[in-house]
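For this view, one protein chain was removed and the others were kept in their places.
As written, the chains take the letters A, B and C, and residue 1 is the first residue of each chain.
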Amino acid sequence: MNLSLLLILPLVFSLLVLVVKGQQQVRSVALAAAVAQLGLSIYLLIQFLGERAVNNAAYLFELDHSWYHALKIHYHVGVDGISVAMILLTSFVVLAGVLVSWKQEKLYKEFFFLLLFLSLGAYGFFLSLDVFLMFFFLEVAVIPKFLLIGIWGSGKKEYSALKLALMLMAGSALVFVGLAGLFFNSNVDGEHTFDIVKLAANPLAGDLQRFFFPFAFIGFGIFTALFPFHTWVPDGHSSAPTAASMFLAGISMKLGGYGCLRVATWLMPDAAQHYSTIIIVLACIAILYGAFATMMQTDLKYINAYSSVSHCGFVLLGIGMLTKTSINGAVLQMVSHGLMTALFFAVIGMIYDRTHTRQVSQLGGLLKVMPFISSVFVIAGLCSLGLPGLSGFVAEMTVFMGSWQRAGAFYHTATIVACASIVVTAVYILRAVGSSIMGPIKNNEHLSLSDAGWHEKTAAVVLLAGILIMGIAPFWLTDLINPGTEVLMQKIGSIK
Amino acid sequence: MTASQIIFYLISAFILSMGVLSVTSRKIFRSAIWLLFSLIGIAALYFWMDVQFIAAVQIVVYVGGIVVLIIFSIFLTQQSGKEMPKAPLLRTIAGALAVLFGFAFTFLLIDQYGFPAIDQPFDNDVARIGNAMLNTEQGGYALPFEVVSILLLAAMVGCIVIALKTKPEEK
Amino acid sequence: MSDIPISHILFVSTALFFIGMYGLFTRRNMITMLMAIELILNSVNINFVVFNKYLYPDKLDGIFFTIFIVTIAAAEAAVAIAIIINLYRSHKSIDVEDATDMKY
């Protein structure tokens, strides 16, 4: 299976979107792109499982051409369990994103072009095995986000778009410093290289790692709402249009998590162990602090945005703990949170399109008016508070089990703090559900609202399918991810 | 103290005092005249160093041409009697400090640097200069001579264009 | 002329140079700044002549340098005055404090 296909497809379709005329054609091309991409990812999954059974090389379907010889930058692409899971997640969310923005009138051509271009950035990031190529695709994804929020957003969109773009740029600047450190200090048979596999084979000296790790980790951490740098998340997500906030929360926060895992922790394992206590503390703060801050929000999108900060705290906790199960848990949490928050944003978008308000105090009794949307809202809420049978539970429990496995009172207390967040999450989710979905209808014109159209229903069903498959039968996903984490764990070794 | 030393010190004192006066006097016309005397002092210095041609050039161009030009511009731009405004105090102090520091520093440098005293005669009569001016072999200045002439032409054209650019309604 | 150490003449030219600098720093009238520039140029000429006469008597480079400086100084003064007159026409004053259009 030629991996570049996964990149060519979105590129071609995004250009095709620009060529085609009329909203009808544009959105059907975009839908075709998303469906084709989903098909391709599932095909990749099947091929990967088949191939994995046969050969157990760390990375499969590798392609390696020299792209910019002077700087030794290679177009080196390859896939392991974790990246296949992330690619599947991206294709699910992008398909749902396209479907949700079916009725997008304003500048629909540019909107769909940017959406597909954004997905190209994400796919490239997950595929690449060359650190510079990862950085390249990371950058590809930042500008469309700025434009999507700035033009199609709502509320104080310019401020949030600017803030988001600047903070992500700061993040990528830090990442670049980390990369440069890796590149210039690597001496793989005599010369420098960007290649992840080679860099992992012969890591840097201890103190160099300790110096460059914070750059890479904080740089990627900014993408995953690491504690002090998370302030772009609430503003950015709530002013973004539905499809963009789905992509932002669903995938772009996972770029950071994946980067932290692949670049920061794997290439600089000693430093990861050295800094793991700080990472754990920050993650625990993010989890609990994010949850408590969510309780106070009154705007639905802010609630979901803050809860994304809290859920991404789990990802960082899983990575910080550096045990095999906790890293498995981190990857599971990335996939599950991606699906769940995309579904939540989709439903909030649907409610906003109809009632034109996101204030929880003004919404009420929607269950009577819009049974489908409200029940999907309730399911998304239950998923995010970790109801078994849905993906949230599987991911969170793996992270908890993994972090408890690390012996030591500090790690156990950190896990207990993280566990305490399931109560706070329950509180804010039920408050949101209780006042906006249940209860008497607050204003009467809500009575005349229509339930979900076919495109919204399919979007919700696509994401729900993902959540249910992962929630009911997670073993296939863990088997997919396990070999990937084992490769990571060889380096980290000492912690079981 | 030989006569020439005295003459030298006299001339240099004259030059410096005229320069200081030219730079500090409040009336613009008077400062132009001090400049004139200072340039004449410099010409005298050249004569003292018996590089006559340079002195002559100095007198002809500087004293005759440039200072006259400056005086003309003074008449064109303002009433010569009026007091010139004082520069802001901060800048005067800063300027003075910078200048003193610069002078002291260069003075120190020159002092430390032992210049070799070569007493060979310096033959610089006009013929030799003239020959060298248009000479094209090694050490000749034909090329710079041509370049300078082009420059002067450009300057003349420039001045005319700038100065003459009067819009019809302004006249 | 024989027993004056070269450094003394250089002191004179440096002094003249820094007097010209002072004039440039503190004078608010553009024409006076022009005069200051003339002083600076003359101090440079003195240096050239002195170096040529005392250090390299067999060559004439210093002299030629001075000649060319003088010519260029003339051209420069002419252009400068043209600009000053033009400035006077548009700003009604040649005070350097008023000509601050070229700022942030």
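One rule holds in what follows: contacts are C-beta pairs under 8 Å (C-beta built on N, C-alpha and C of every residue); 3 or more make two chains touch, one makes a residue touch a chain.
The working rule: contacts and distances are computed from a predicted model.
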| item | value |
| --- | --- |
| Omitted chain, identified by the protein name its UniProt record gives, among "Hydrogenase-4 component B / Formate hydrogenlyase subunit 3", "Cytochrome C oxidase subunit IV", "NADH-quinone oxidoreductase subunit L" or "Permease protein, ABC-type oligopeptide transporter" | "NADH-quinone oxidoreductase subunit L" |
| Left-out chain, listing which of the shown chains it touches | A, B, C |
| Touch criterion as defined above, residue of A:126, A:289, A:314 or A:352 at the omitted chain | A:289 |
| Residue of A:52, A:368, A:457 or A:491 in touch with the missing chain, whole complex considered | A:368 |
| Residue of A:16, A:31 or A:401 in touch with the missing chain, whole complex considered | A:401 |
| Residues belonging to subunit C that touch the chain removed from view | 21, 24-26, 96-97, 99-104 |
| Interface with the unshown chain - residue positions in subunit A | 163, 166-167, 228, 230-232, 234-235, 289, 292-293, 295-297, 306, 324-325, 328, 365, 367-368, 371, 382, 385-389, 393-394, 397-398, 400-402, 404-405, 409, 415-416, 419-420, 422-423, 426-427, 430-431, 434, 437-440, 473-475, 478, 482 |
| Residue ranges of subunit B at the interface with the undisplayed chain | 87, 91, 94-95, 98, 101-102, 105, 109 |
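Criterion: only the chains that are shown with their structure count from here on.
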| item | value |
| --- | --- |
| Category of the chain touch graph - line, ring, star, complete, other | other |
| Whole-Å gap separating subunit A and subunit B, where each centre is the average of the chain's CA atoms | 73 |
| Interchain centroid distance [CA atoms averaged], subunit B/subunit C, Å | 5 |
| Between subunit A and subunit C, centroid-to-centroid distance (C-alpha), Å | 68 |
| Numbers and ranges of subunit C residues touching at least 2 other chains | none |
| Of all residues in subunit B, the ones touching two or more other chains | none |
| Residue ranges of subunit B touching subunit C (in the complex, touch as defined) | 2, 4-5, 8, 12, 15-16, 19-20, 22-23, 28, 31-32, 35, 38-39, 42, 45-46, 48-51, 53-54, 57-58, 61-62, 65-67, 69-70, 72-74, 76-78, 84-87, 91-92, 94-96, 98-100, 102-103, 106-107, 110-111, 113, 115-124, 128-129, 132-133, 139, 141, 144, 148, 151-152, 155-156, 158-160, 162-163, 165-166, 170 |
| Touching residues (chain side subunit C, partner subunit B) in the complex | 1-12, 14-23, 25-29, 31-32, 34-36, 38-39, 42, 45-46, 49-50, 52-55, 57-60, 63-64, 66-68, 70-79, 81-86, 88-89, 94-95 |
